[in-house]
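Heads up: the structure comes next, in structure tokens.
A protein chain is absent from this complex, but the other protein chains hold their places.
Our next item is subunit A:
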Amino acid sequence: MEKVYKMQSRNLQVFYQNFQALQGINMDIEENKVTALIGPSGCGKSTFLRSLNRLNELIEGTTTKGQVYLDRQAVYTNEVNVVELRKSVGMVFQKPSVFPMSIYENVAYGPRIHGITKKNRLDDIVEKSLKSANLWKEVSNRLNSPAARLSGGQQQRLVIARVLAVDPEVILMDEPASALDPISTARLEELIAELKSNYSIVIVTHNMQQAARISDYTGFFLNGDLVEFNNTADIFVNPRDKRTEDYITGRFG
């Protein structure tokens, strides 16, 4: 079967003032697969992730060169509507950060800002998104209570439901499990496995076992370079580059 690439980067370079954080990255992200990005702190994996939805632009003094494509359409052009891009490419951050509003309002936040106002339409979206995020059963009877009262794991699934509510095609996750306990982490990993049938997922993780468990492809970043990018099985069993091998066997990092 022909591989379909959902997103691609070509010679992607990102600079923070004079510091070059990415050294020209080429990567093909396959549709309906989980792509994991690993590497030591400061290696550029988060920068790469954040350049896929143009979130790096929010940091003062950032410049980007090269190109990113979504469905073969260039992302870094003046014609691209950043709002539309971020609707298609959702993002889940490291710290589960629910807004200080009710569970319902958190999920309805995205659809509302994109112009959906009808109550029953919003109700449907909220229910569907919470179900897809495996949270519906736990919260269906208290949708109007403050989201901050949920546990950390529930909050992270709520954040995922909030992303799903704007109907994205790609979901970027920046170490989504780093603040979670092992049981919540396991639930999150199950959820990611379920989500990939409908979404393309790119996940940054510090946890190599996690990358090995949940991803189809793995990219190893070091000092702003993509050292190796391959099937997850090949990366972990048969790394081609000495540096990849050193990293995954725990010799540094």
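Heads up, the rule we're going with is that a contact is a pair of C-beta atoms (placed from the backbone, for glycine too) under 8 Å apart; a residue touches a chain by one contact, two chains touch by 3 or more; residues count from 1.
Keep this in mind: contacts and distances are computed from a predicted model.
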Protein that the absent chain corresponds to, by UniProt name, given "Polysulfide reductase NrfD", "4Fe-4S dicluster domain-containing protein", "Phosphate transport system permease protein PstA" or "NADH-quinone oxidoreductase subunit F": "Phosphate transport system permease protein PstA"
Sole residue of A:Gly110, A:Gly153, A:Gly224 or A:Pro239 that reaches the chain not shown, by the stated touch rule: A:Gly110
Residue among A:Ile38, A:Leu55 or A:Leu150 touching the omitted chain: A:Leu55
Which residue of A:Tyr16, A:Tyr76, A:Phe99 or A:Trp136 touches the chain not shown here: A:Phe99
Missing-chain contacts mapped onto subunit A: 53, 55, 58, 60, 83-84, 86-87, 90-91, 93, 95, 97, 99-101, 109-110, 113-114, 159, 162-163, 166
